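Note sheet for the following structure.
Left out: one protein chain. Kept in place: all the others.
Our next item is subunit A:
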Amino acid sequence: MRIMAVCSTGLGSSFMIEMKVKEILSEMGIQGEVNHTDLGSVTPDMADVFICTKDLAGSILSGDVIALPNITDKVAMKEKLKEYMNQ
């Protein structure tokens, strides 16, 4: 599974999200490729799912998007990732 964390600049919240997603995947024992990028670089083929703050989610027009209201809430982030994987 390829997960791409996105924020407008590719250096702030996307990087924080990437760190958390990596922690979560490792806790769940799931192999995945996690990276982060800026909104302008997003292409539909670069990941299976994009993950970003809720206020930016509407700006990502390609592919599946997981929107996070609170990037410090790891429990909620894990739930959303599980939900996506069980689809």
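The rule is simple: a contact is a pair of C-beta atoms (placed from the backbone, for glycine too) under 8 Å apart; a residue touches a chain by one contact, two chains touch by 3 or more; residues count from 1.
One rule holds for everything that comes next: contacts and distances are computed from a predicted model.
Entry comment: the absent subunit's protein name, as recorded by UniProt, is "PTS system mannitol-specific transporter subunit IIA", drawn from "Glutamyl-tRNA(Gln) amidotransferase subunit A", "Fumarate reductase iron-sulfur subunit", "Pyruvate dehydrogenase E1 component subunit beta" or "PTS system mannitol-specific transporter subunit IIA". The chain that is not drawn here is touched, among residues A:R2, A:K54 or A:K82, by A:K54. Although one chain is hidden here, its contacts on subunit A can still be listed: residues 7-13, 15-16, 19-20, 38-39, 53-56, 58-59, 69-74.
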